[in-house]
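Partial complex: the chains shown occupy the same locations as in the complete assembly.
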Amino acid sequence: MRHAYACPIRWSDMDAYGHVNNGAFVTYLEEARVDAFFRRGAEQGLTGLEGGVVIRRHEIDYLKPVHYTDLLRIELWVPEVRHAYFRVAYEGFVGDAQVCTARSVLVPYDLDAGRLRRLTAAEREWLAQLADEPAERA
Amino acid sequence: MRHAYACPIRWSDMDAYGHVNNGAFVTYLEEARVDAFFRRGAEQGLTGLEGGVVIRRHEIDYLKPVHYTDLLRIELWVPEVRHAYFRVAYEGFVGDAQVCTARSVLVPYDLDAGRLRRLTAAEREWLAQLADEPAERA
């Protein structure tokens, strides 16, 4: 199951070229994760990820320029959940047109202790619900 | 030859976790490119890249957290120059510690015409000076 996020674009996300700056997309991915993992997690009593999660790696492909008046939708899923990290995949759309794809590796982090931690069983189970395309993994 | 850029960090680049946000690094890479390709290019009469260059892809690995008081140095080089695109590689350091590595694919863009363009011969020659590690290409 994918998580779909209607991502607000700000006028100031555009740069001097008159298109959304490449750096803003990284914030859009973050907002999609915040919606999927922080807001929805809090609704289910899972606040650990909001309490600390670190980006280990990003890959982003930029496919089409985006303008502030575009209605951007980020679809997000979790292709892999391990004890010490999980992967997130994304596709960004304006209407039917795919404007970006991305992949991230995230590591849970204990902010108070100042060190990485493992995912709990409850977190792994919850994240696994966002796995996509089970046929491909059969 | 690598291009080294002393990258200013802003206090507001830090997020609620008290570390520089992952999105700010994408801006740091941009500032390193702006220094290497726009400012230096303008000094040599090569203003075409400033006039328009598009990010096609980014890969970033985050290796260590960074704080606003850190002195960040971004080293940048150009491992590949083709007619229609070029690649940029980066390493970020705080002192001797490597804090991030990254790779980008860039495509020159004719902003007035609103379409991609090819690199000129002068641009290719200039970018080739930033190739690194000549021994590997021998």
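Side notes on the structure shown:
Labels A and B are assigned to the chains in the order they are written; within every chain, residues are numbered from 1.
We take it that a residue touches a chain if its C-beta (ideal position, glycine included) is under 8 Å from a C-beta of that chain, and two chains touch if they have at least 3 such contacts.
No experiment lies behind these values; they were computed from the predicted model shown.
Taking the whole complex of the structure file rather than the 2 chains in place, the copy count of the single sequence reaches 4.
In this section, only the chains that are shown with their structure count from here on.
In terms of their C-alpha centroids, the spacing between chain A and chain B amounts to 24 Å. On chain B, the positions that touch chain A within their shared complex are 17-18, 21-23, 26-27, 30, 52, 54-62, 65, 109, 111.
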